[in-house]
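A protein chain is absent from this complex, but the other protein chains hold their places.
For reference, chains read A, B and C in written order, and residue numbers begin at 1 within each chain.
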Amino acid sequence: MSALPATSREILIATIADLLDGVRTVAVGASSPMPAAGAMLLRARNESRGRERVRVIVLGSRQHNFFTNGSFELFDATAQGRIDAFFLGGGQIDGQANINLVGTGDYPASTVRWPGSFGSAFMYYLIPRVILFREEHSPRVLVDKVDFVSAPGSSEGIHRSGGPHALLTGLALFDFDKENKRFALRSVHRGGSAAAVRAATGFDYDVPDEVPFTPEPDAETLSLLRGRVTTELAECYPQFVETMVADRAA
Amino acid sequence: MSALPATSREILIATIADLLDGVRTVAVGASSPMPAAGAMLLRARNESRGRERVRVIVLGSRQHNFFTNGSFELFDATAQGRIDAFFLGGGQIDGQANINLVGTGDYPASTVRWPGSFGSAFMYYLIPRVILFREEHSPRVLVDKVDFVSAPGSSEGIHRSGGPHALLTGLALFDFDKENKRFALRSVHRGGSAAAVRAATGFDYDVPDEVPFTPEPDAETLSLLRGRVTTELAECYPQFVETMVADRAA
Amino acid sequence: MGEIVSLQQLAAQVRDGMTVALSSDNAGVAMAATAAILANRPKNLHLVCVPISGMQADMLIGEGLVGTLETSAVTLGEAGGAPRFADGIRNGAFKMMDATCPAILAGLVAGQKGVPFMPIRGIIGSDLLASRPDWKVIDNPFAENDPIVVVSAIRPDIALFHAPEADRFGNVRIGRQTELAAMAYAAKTTLVTVERIVETSLLADERSAAGVLPALYVGAIAEAKHGAWPLGLAGEYVTDSAEVARYAKMARSADGFAAYMKGFAQAFEAVA
Partner (left out) sequence: MGEIVSLQQLAAQVRDGMTVALSSDNAGVAMAATAAILANRPKNLHLVCVPISGMQADMLIGEGLVGTLETSAVTLGEAGGAPRFADGIRNGAFKMMDATCPAILAGLVAGQKGVPFMPIRGIIGSDLLASRPDWKVIDNPFAENDPIVVVSAIRPDIALFHAPEADRFGNVRIGRQTELAAMAYAAKTTLVTVERIVETSLLADERSAAGVLPALYVGAIAEAKHGAWPLGLAGEYVTDSAEVARYAKMARSADGFAAYMKGFAQAFEAVA
C-alpha cells in the first residue's frame, strides 16, 4: 500500500515539526491548529525514535494545558526559561522581522484595526525559538516596514534572550539572520519558485544560488501525522482535522 | 448566680476586644491566643449587639483561616487595605514604639538572638491599627532605645498608612501619641499602680494626673468570653483554654 | 461582603467613570450582567481587559459607554475581528491604551501587592510604549546598562466575571483561572455572577479550596444561569458559536448592531 503524497498542509506541519527539533517544551495558541499539529508531530516522532520527550502546551485548552496558575503561567514560565518555542504571526511582518498585530494607517486611529498585540511584546523577547507563521504570503502581509511595531525583530542594549528563528508561510521558509537583521530564503514549497516568492514578498531578503524545495515528510512522519497526531489533534481542533482529512481526498 | 470576677487574663482579653472596637477584619498569629481571644470576643459581642460583623483570621490555622493564596495573602491583603488590625510584640519595645524582634548586643553577632523580624517590617507600616502586646512588663523589655529596629514606630517621608495604636502589657495600657512619638499611660490593670508601672518601664512616657484602672469586662462580655468564645478558642488553642479555665478556679 | 443580590442590584454598582476589569473569553465572562449594565447606561467607563476581551468589550463600546479601553486585544475569536471596537478606533470614539498581556497582568499584580509599579521584561522597542505614559523605562537598580520597563499598578474600581459557583458565605470557585483572583485582589470590589449558589462552604473541602476566591474580596454575587451566554464557561457549556457569528455579522454596521442589541436585551428580560 503506497501512501498518498503529502498535502500542502501536511508539508507545512512537517516543516513546523522540523523547525521545533530539539525543543523540550513548546506552547501553542488555542486557535493555532497548524503549530499544534507540528508540535504534536514532533512529540510523536521523538517518542517513536526514542528521543527526548516533548511537552506540548495548548493554551486555552483545559485538557491539553497542565498549567494551574491561569493566564500568568505562560508568561512566567517563559521568563523562567522553561518554554523553548512559541509561534507568532502578524497582520504585517517586515524584513527586519518586526511584527504588527495592531493595524494599518496612523496609530491610534488605524484604518484597518486588528485585535491587538496579545503577548507578543513579551514573548518575542524571551522565547529562544520564535517561529513566525503566516499562511498568507503576499506583499500586503510581508511588508518592507510595519505600520506599527507590536514587537521588534531584534533589540540592542536591553535584556533579550529570544527572538525570531524562522518565518514560515504558505509559499516558503525563511531563516532569520540575527547579525544582519535580514531574512534569507531557505526553501520554497512544492510547486513554487524563488521568483514567485520574490514577487509575493514586500521586503528584501537574501537568496542562495540554488533554492531547494522544502523537504517533504518521510513515510514514518506522514504515517504518524495521519495516525496518532490526527487523533490527538481532533480533541482540540475537530474542524481543522476535518479539513485536513478532506485535503488528502482532494 | 453571680459570676466570678474577671481574672487578670480575662481583663486583658476584654481590653483587646475594646482596642479592636470598630475593626472589620483582624488577623492574629497562630501562637497568639490572647489576641485571638480578644478578636473572637469582639466578634461575639458585635453579633449579640447587632453590630457590624468582625472577620477573624487565625494565621497558620486551616479551619480559622479562609485565605487560599498561602503565605502571600496576609501581606497582599494588608497592602490592599483589607486588614484593619494586627498584633505585634517584641523582645524590646522602646519609648518611640520601635520594636526589636532580632536580638540584643551588636548586630549581627547578637548576644541574645530572637527568632527574627517576621512580617513586622511590613505590617507595622501598613496596618492601620497595630496593637503592641507583650505580657512581660519590665525594664528589660520596655527599653529606652531598642538595640535593633525590626520596625520603627513612626516614619517620615515615606508611604506609611499604619502604625502603633496602643501598647498593652500585663500591667498597663498605653496609647501612642503619633504627633509627639511618645506613649501615654491610659490605665493600669487591677491591683497595679502608676508608680509600679513607672518602676517597671525603661522608657519615659506621659501620665495623666489621675490614672484610672483598666475597665473590667461587664457581665455580658464576661459571659460571652466564658461561653461561646472559650468554645471557639478551644479549637485553635486547647492548652490556652485549659489555663484560662484553671485561672478562674484559682 | 460576598452579599447575594439580584442581577439588577449587582449591575447597579457599575457607575459612571468607573474602572472595570473584565475577564477574557475562556475565563468566564459575565454576559448576563453586561446586559443588565447596558440597561443602566453607565458612561465613560474605563475597561481593563484581563488580558483581552471579545464580545463583551465590543458591546460596551458599541453602546458608547466606554471612555477608555485598556487591553492586549479585542477579538471575537473564530468569528473574526470585533467590529464595534474597530469602528470606534477609526472614529477615535474612546481613548485606546494598547497593551501586551503580561503587562496588564503585571499591573494587576502591583495592585494586588499594594506597590505602585511592577517591572517587566520585553516591550522596549515596541510602539506600544510611546502611547503609555503609565509605563516607563528605568535602570535596573541592581545592574549596569539594563533598562527595564515598569508598569504602574492597576487598581480597578470593580472586577467583574462569571463563575460556576459560589456559596452562601460569598466564596467563589474560580478553579485554575487565577487571574480572576488577581483581578479581585487588585480591585476595590468584585462583582460575580454564578451558575448556582451552593449551601456548603466551598472552603470546606481542602482538596478544592485552592481554587476558591474568599468572600473577603467579593462585594456582590448574583445567580445567573447560563450567565456567560453566548460565550461558554469551561466545564459547564461551550460557546454558542452560531450566536457569536450572528453578532459578528450584524455588528458590522451601526444599525445591525442596534438591532442585535435590542434582541440581546430582550433575551435577558425574558429570563429575568
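The rule is simple: contacts are C-beta pairs under 8 Å (C-beta built on N, C-alpha and C of every residue); 3 or more make two chains touch, one makes a residue touch a chain.
Quick caveat: nothing in here was measured; it's all calculated off a predicted structure.
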Displayed chains contacting the withheld chain: A, B, C
Hidden-chain contact residue, picked from the options C:I138, C:A242 or C:A258: C:I138
Chain not shown: contacting residue from B:S31, B:N180, B:S193 or B:T243: B:S31
Identified contact with the non-displayed chain, of B:S150, B:S187 or B:T201: B:S150
Sole residue of B:F67, B:F86, B:F183 or B:F203 that reaches the chain not shown, by the stated touch rule: B:F67
Contact with the hidden chain (one of C:G2, C:G28, C:G125 or C:G175): C:G175
Contacts of chain A with the absent chain, listed as residue ranges: 25, 55, 62, 66-69, 75-82, 126
Contacts of chain B with the absent chain, listed as residue ranges: 30-31, 60, 62, 67-72, 75, 79, 101-103, 107-126, 148-152, 155, 157-159
Interface residues of chain C (partner: the chain not displayed): 106, 109-110, 113-121, 134, 136, 138, 140-143, 146, 148, 150, 152, 173-176, 178, 205-211, 235
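Here is the rule we use: only the chains that are shown with their structure count from here on.
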Any chain in contact with chain A as well as chain C: none
Whole-Å separation of chain centres (CA-atom averages), chain A against chain C: 29
Separation of chain B from chain C, taking each centre as the mean of its C-alpha atoms, in whole Å: 40
Centroid spacing, where centroids are CA-atom means, of chain A and chain B in whole angstrom: 60
Interface hub residues of chain C, defined as touching at least two other chains: 181
Residue list for chain B, restricted to those that touch at least two other chains: none
